[in-house]
Every structure is written in C-alpha cells, then in structure tokens.
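For this depiction, one protein chain was excluded, whereas all remaining protein chains were kept in their positions.
The block that comes next holds subunit A.
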C-alpha cells in the first residue's frame, strides 16, 4: 500500500473529514489521520486549521505518531503561536523521558519551533540535555544551541550556553565533539570576531583525535575548523598534516576537499627542502584526480578548486594533464572548466598533446565550448613560445573551415598573438583579410581593424578596407568605433599622402557626430596631437607597445591566497572572497596563508588594535596602470607655454583647424622622420598603451590641501561617472574644547568617490602646541575603522585650526550599537587621550552598486516578510518626484521604477549598505502635498530607522 491513498477526498470536504478522524478514539485511525495531514502538508496544502486537533494527538506512547505530530508542529507553530503553547508541557515532560531517543527528539523539535514563547521554556530542558548522560542527547542538544542562537542570540549568551558548548569540544564522544564544532562554527559566522573557537594546541589535539572516529560529516566540520588554526611552527604544522593526510582516502569527496584545504594551507609553513614537503605534494595529486571521476556536479566543484590549486602550486598536477581531457558527453559546465585548467597546465612538455585536443574540440557541436577552445589555442601560443608557430597554423586551419564563429574567435586571438610576437606572423594577414566580410561580432571586427591599422604599411589596400568600415560608423559599437578611429590615425601617420580625407572624415565623425564621451575625447586628443606636432604624434601613436604578459587571467596573488584558505567553500566556486558575496556577513575575516617557516609571526590580525589600522583595502586591479597614469599626468602638467602649435581649436573653428592640421602638419611629417624632436611629449614609450585605458586606479590623496593642477585633475577624474552631490551633513562640534584640554573637534562624514571619509576640523584652543595625533574607533555596527593613520603632519599651534580627512573602511570589528549609527571615537595627542561619540548618517554607507535589477527587486520585495516593513512620513518637502529621485541618487539611493497612480507618484528604490544589506523602498509623492510617505523593507529591519533619517536629511538638503 502506498501513501497516495492519503490524497483521496470526499464530498464533505477534506478538512472536515480529517477533523473527525483526528478526534477518533481508535489509535490506529488517529495515526492514519495524522499521516493524511502530513501528506497534504508536504505537497503544500494548507492544513493549519487542524492545529488544535493534531496537537491533541501529541500525548501518546506511540513514537511514530509523536514524530508525525512533531513534524506538523514544526511547520505550523509559527503561524499559530498561541496554540503552539499548548504543546510546551508535553515537550518539557518528554525532555525528562527515560528513553534517550525521546529526550533528544523533544529538545530537537523544540529548537525548530521559532516562536518566542516556546523558546523561553526551552532553556531549562536544553541546559539539562547538554549535560545528559547519553551522548546521543548531548550531540542533539549541541545543534539545538545553534538553532536557539539563530532565533535569539542574546538569550544564548545570557544563559551561558556558549560556554557549555565550548566545554563539549572536550567531550569523550567524537560525535558530540563534531556537532559542538559544527554549532560553534555556525554561530561564529555571525560573530566574526567573537573568538568562539579558541584554537590552541590542546583543543587541536582533541579535534584531531575526534577526527579519526566521527562520522564523515563530522570530519568535514572538524577539518574546516582546523583550517582556521595557525600552527606555531613548522613542526606543529607537519604533525597536523601527518594526521590529516589519511582523510585524503575518504570516500566522501567533501571530506577529501576539506583535507586538501588544511594541507594546502599548512604546507605554506613547511620549509621547501624538507623531505616531507615533497612527499605531501605527491600525496595531493591522486585524490584530486579521483574527484574527477565522480558525478558531474562534484566534478564541477572539484574543478573550480583545482583551478585555484594549480595557480598556487602548479607542480602538484603538472603530470596529470590527460585527466582534464574533455569527453563529448561531459556537461558543458564541466567542459569549460576542464579547458581552463588545461591551459593553465600547458607547458612545453605537453603542448603537442594539448594542441591536438584543442583542435579536436574546435569541431564540437556546442558553440560556447568551441569558442573557448579556439581562444585556448591562442592562449597556448602566448604562453608557450615554442608552440606559437603551431598554434598559428592550427588557427589558420580553423579559419579555413569558414565556420563563422570559429573564424571570429580565431581573429580575436591572433590579434593577441601579434601583440606577443610582433613582426613574426604577419604573413597570415592576407588570409585574415579574406574573411573581413563575415565578421559580425564587435570584438572580432575591432580585432581585425586593429590588425589593419597596426600593419597598415604592409596591407596595400588598408585604406580601402578601413574606408569600408567607416561607411557604417554610427551603427558600430563603441569598441569598433574607437578601434577604427585609432586605426585610421595610424594609417594616416604611416601613409599621410593618400589618407588625408579619410582621417579628416573619421575625426569629424568622432568629435562632432558622436555623443560618446570616450570617442569624442579620443578624437580630440588625436586631433590636437596631429595639429600640434605631427611628428610627436607619430611617436606617441606608433610607439612601441609593451608585450602582453603570458597569462592574462591569473587571479591576483593576494586574492588567490585568500581563496586557497577557502578551498571547498562557495568562495572557491565563485573565485571571489566571501566578503564580496555572502549577504550580511559583517566584517568577514580576510584569511591569509601563514608565512613560511621561520617568519613565525602571527598572521591573522583582523582586530585593529593599533591606531594604524591594517589596510585591508583590496589591491588595485592594474597596479602598473596607476604609475603609468601618474607619469603621464606629471608630464602633461608642464607649464602650458611650451606647447609649440596653435591653441587647440574650439568647436566652432573645427573645420578651420582641420585644414590647418593637414596643411602645416603634413610638411613636418613628410620631412625627415627620424629626426628626434623635443621630448616634451614623446618621453614615455608606454604612453600609447596608456591612452586606451580608463584611469582605473585613482590614487587617493585626501588630506593634501587642494593646491596645484594635479589635485584639480584628480578631483575632476573622481567626479566623472560619479553622481555628484552625495549628501553630507554640515560639520558639528563633536568634542568641545573644555572637555579635551583645549582640543576642539568638529566634523562630519562624507562619501567621496566611493570612499567613506571622516572630515574633521581640529582646533587648538589651548596655550601649547599639539602634536602626535592618533585616532581609534570602538567596535561599531558596520565595522567602520580608519583606513590609515590620522594624517596630521605638522604640529598644531595655539589658535590654529587644521582640516583633516580620514578615509575609513568597513572591515573593522563589528558590534551592534544603540543607536545603530553611533560611533565611539578615541583621539590621542601629546597631551592626553579623549573620547567622544558621534552619529554618522547611514547614507554614507550606501554603496555605488546599490541598484537592483527590476526583477530581483520585485522578487525580493515579495520575499521579505511584511513584518519587516516600516513606514515613515517626511513632512514639508517640496520637491517633485523626479527631483527627489535625482537627489536621492546622489546619495546612492537608486530609483528602479516609477509608477503613477491617481496623481500619486510611487518610486521604487533600492540601496545597498557596505555590509551587503539591501534596503528596498517605496516612496510615495502626491503632487501638491508636501508630505511624503516612505515604506522600507529590509531583511535587517533594525536599519530602517537610520535609513529613514537619511532619506529625510537628503531630501531636505
């Protein structure tokens, strides 16, 4: 007999029928009725109306019936909290039952009922169960503490359950230890700095002992916990590794990967000349290979992690290339990952095999995979110099197939090969040009145009080719337009006589007929260069470019180190640090690999103990670019008097300027080309490359007083692309002079160019000079901490005021404050230490990427329970809805949609806090009514009040 019989319905109505059966005297009938109820519940039918009747069945000796009733309770108690109280007595009684199975079941179920009133009664039974004589009950109780913490964290702390849980780490039963570790780890996730898992050699030893005896799941928890420990020296590190290695042979792949994580991390501390180090390296390869024969889902996660491992330690898998060969029936997500790793492992030794495989893949069915395979061939050429020639000929073979997307990918990678090996493979250009017409993707078109421009002198009909592209200039994507502009300028500089008309045409298209600022600006730059000094222009535009590096997609080393510490986690699958995507994870600790043997210093230092906070800011993405940019700007900032040519033409004189350019400029260009010219512009050969790149790394100079063109320029740069006018309240006095021995501090907070700043005026009202300023914050709700020391470089003499801007980050220790936006600050100088507290507007924590997708917004709005919604009134605000919207946008509150109903404008807005909390808002504006209504929805309703205050402040200022 099957359970489908539970779904038969009768005429009288299911609920009525069930009610009667539940109240039957016959035990068997009762049980069948509860089963029917559960069956309905599992498929999503609402049977909450039967609550009292089901609860009545709870007092029974029949364990199955009891379990079923418990299942029901867990599901519906939240919607019927008053009724749920009826069950409390039975729970409390069951917690005293002689049968450990029933004791455990009762405490487990009670923990699952998320009703405050029931939670109150849970404490006493839980305390008993944590000390129960039966380990089964203890291990269940350990998990229950985590449940309770999720419902009411304060209660758990007040009742001292955390300490009891910590004691369980020393329990004699390994399963209890494992569950205690699991529970503590989960609790610790919401308290990053609480130091709940105080790992010391003694506890580590206990964990390692339990590791051998507990279940596979327990092993995962323990291994993940071990990975957070930093051994004191290489000897301890080795001994832990030795005890963890047997886990590599576990049948559960999650255990294996967690063990790999521990080993990868602790290996850092071992001296490389140690025999054991080599042994360990050898032991890591086979289990990783075995993971690849598991189910495809497991393979995928394994491959993402292997991708990290081969970047950190390529030697582990360097002989295992073949296991990454793609089978035609692998799922596409596995294929793409395998391909990535093949390229990482490619070397001179195995390149022949790899190329043969890649060529095979390029004829497969799946378009995405084929494209990636073609790209991979190009990457091999760049990575392994000896193979470049073969790669190029393979690519040519592929171009011969005339399969459209293959040809396009091939052209894109050939462009990169030219960049790596200039003047080597230009013979293929003719073949490429044959395929010009079939290119319909912007990237391929841009690549082809780049090639034509770069080698214009070798392509006889380069001007014709480029001209043909120019016809549809306005329909091209920006990428192609920019490339076309550059290519034609290059062509002009190489063959000035025949192409004047062409260059004039493209310059006017770019500067006059386009509203794309990048295109326009690049057009002007070329124009001015050409008109000012064509020879210099030649040196700039046709300068020798630096070769592109071998591997362009390597993960940046510090990020890689952090990710290695997170092997096996979601972070390792996304290749992003957990702080980047784990929602609401406040101040996630940035994990680092331990230093190698000998350095011996403690590595994890998340607490900003000293005033000079650890600068945890993510490293600049393109570090070298920043320097380049700096150079460039310095160069440019020479006094304007040195410019040789006429001043740049204004837009009205455009046509004139062009004529001038082609008249006067041409002569010098046609003259002796090798003659060296004044080095005022051609100084840096790398400049050509610098042009195309946007100013990615803007040096953050905050405290320097505004002086000199350099800063002006930077201010300008920072303003571009940033909504202007983020609201910042006026300065107010935080620390009056009388309370601080003559030091007066007034200040405010602001968000500038995505960085939170604390801007202060320090006034010395005392009689003596003040020096040695330092600042420190107490823990606060959003982990605000100084991003650097307080920069007061000169002593402040009596009656002097200085302005200081202190950049802040949000990776400091977190503690909830009351009110939420309260910040306690300590300032030190040569006289004393002073304390004050201030409140920051929460709007400065609104990040720039806080604009939600419409769909996501809708789903999220529905997803957040209505209890979390709060409504506020803003009085006396006379802005139109559009003005309000743009004002709010200035403070990173983004309007996603607008709806007008009955003359009332509804704005739907989203904003994101630095710690990843999203706040959704509905702003209602009635024309002619100065009172606005704001409804806020957020998963963390505590922030609503502060957000509202920001709304009010922004709108009224």
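Brief remarks on what is shown
Methods note: a contact is a pair of C-beta atoms (placed from the backbone, for glycine too) under 8 Å apart; a residue touches a chain by one contact, two chains touch by 3 or more; residues count from 1.
Note that in this section contacts and distances are computed from a predicted model.
According to its UniProt record, the chain left out of view corresponds to "AP-3 complex subunit mu-1" among "AP-3 complex subunit mu-1", "Transmembrane p24 trafficking protein 3", "serine C-palmitoyltransferase" or "Cytochrome c oxidase assembly factor 6 homolog". From the set A:133, A:275 or A:295, the residue in touch with the chain omitted from the display is A:295, counting the whole complex. Of the listed positions A:403, A:417, A:808 or A:925, the one in contact with the omitted chain in the full complex is A:403. Only one of A:499, A:569, A:728 or A:746 touches the absent chain when the whole complex is considered: A:569. Contact with the chain that does not appear here is found for just one residue of A:18, A:146 or A:240, A:146. Within the whole complex, the absent chain has one touching residue among A:88, A:101, A:470 or A:877, and that is A:101.
Of the listed residues A:268, A:357 or A:759, the one in contact with the hidden chain in the full complex is A:357. In the full complex, the hidden chain is touched by subunit A at residues 1-4, 6, 27-28, 31, 35, 38-39, 42-44, 62-65, 67-68, 71, 75, 78, 99-101, 108, 111-112, 114, 134-136, 140, 143-144, 146-147, 150, 173, 175, 179, 182-183, 186, 189, 213, 215-217, 220, 224, 246, 249-254, 256-258, 286-287, 289-290, 293, 295-298, 300-302, 322-323, 325, 327-329, 331-333, 353, 356-357, 360, 363-365, 401, 403, 568-571, 573-574, 578, 581-583, 585, 852, 856, 859-860, 862-863, 918, 939.
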